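Before anything else, here's the structure in question.
Of the protein chains in this complex, one is absent; all others appear in place.
The block that comes next holds subunit A.
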């Protein structure tokens, strides 16, 4: 199954959710609880289902009274790890402007966290992984870490996957120091991580990335190949007029 197919319909999606995502029941406000539960299930089980999460945001868009900022923030956090795919912005596109809730007891955390999350997302898009980690670990982002990402099982590893995808597409060999800064791992932890990936490191600490379609270069000259169906009209006409 290709990575796109499993993005459209993750193998972990249940039939109940599939019916909600693909049917008209997705517009029924009373189903929002089911989808929200599914989001928290994704958070606990390191699963990800973008289309189901967009269905939640769709319900919020049509029914502003359902709006739950914690759910929105969790959806955005999950979508960070999909970089470089545009999931984060697909979610943002569904967040209509809403009046700031004047209720002082429970201020809406989204307006203050949205710029933070957008900043983190941009760093990932730009492959500035060391900056991502230093920003993420900074004291300004304590709220985000303590209230949200700590609950999201495997969040840091999912970001490491983003870095790994970029590295294996670009490098044939990479210095372990550089890789360490991308993955925010040191010493034994890094070694274990590299081993898990199936990459090998030599005595000088340089790690070899196995060859794949993206990190292999070749100059090719692509020549046009004409398929028979392209010529069907021309040939058919020749037969007619012969």
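By our rule, a residue touches a chain if its C-beta (ideal position, glycine included) is under 8 Å from a C-beta of that chain, and two chains touch if they have at least 3 such contacts; residues count from 1.
Going forward, contacts and distances are computed from a predicted model.
You can't see one chain of this complex, but its UniProt record names it "Eukaryotic translation initiation factor 3 subunit L", from the set "Anaphase-promoting complex subunit 2", "Eukaryotic translation initiation factor 3 subunit L", "V-type proton ATPase subunit" or "Mediator of RNA polymerase II transcription subunit 18". When the missing chain is restored to the complex, the residue among A:109, A:154 or A:175 that touches it is A:175. Shown as candidates are A:15, A:97 or A:140; the residue that touches the absent chain is A:97. Subunit A meets the missing chain through residues 2-5, 8, 22, 24, 27, 50-51, 54, 58, 61-62, 64, 84-86, 89-90, 92-97, 99, 118, 121-122, 125-130, 165-167, 169-175, 178, 206, 213-224, 226, 230-231, 233-234, 237.
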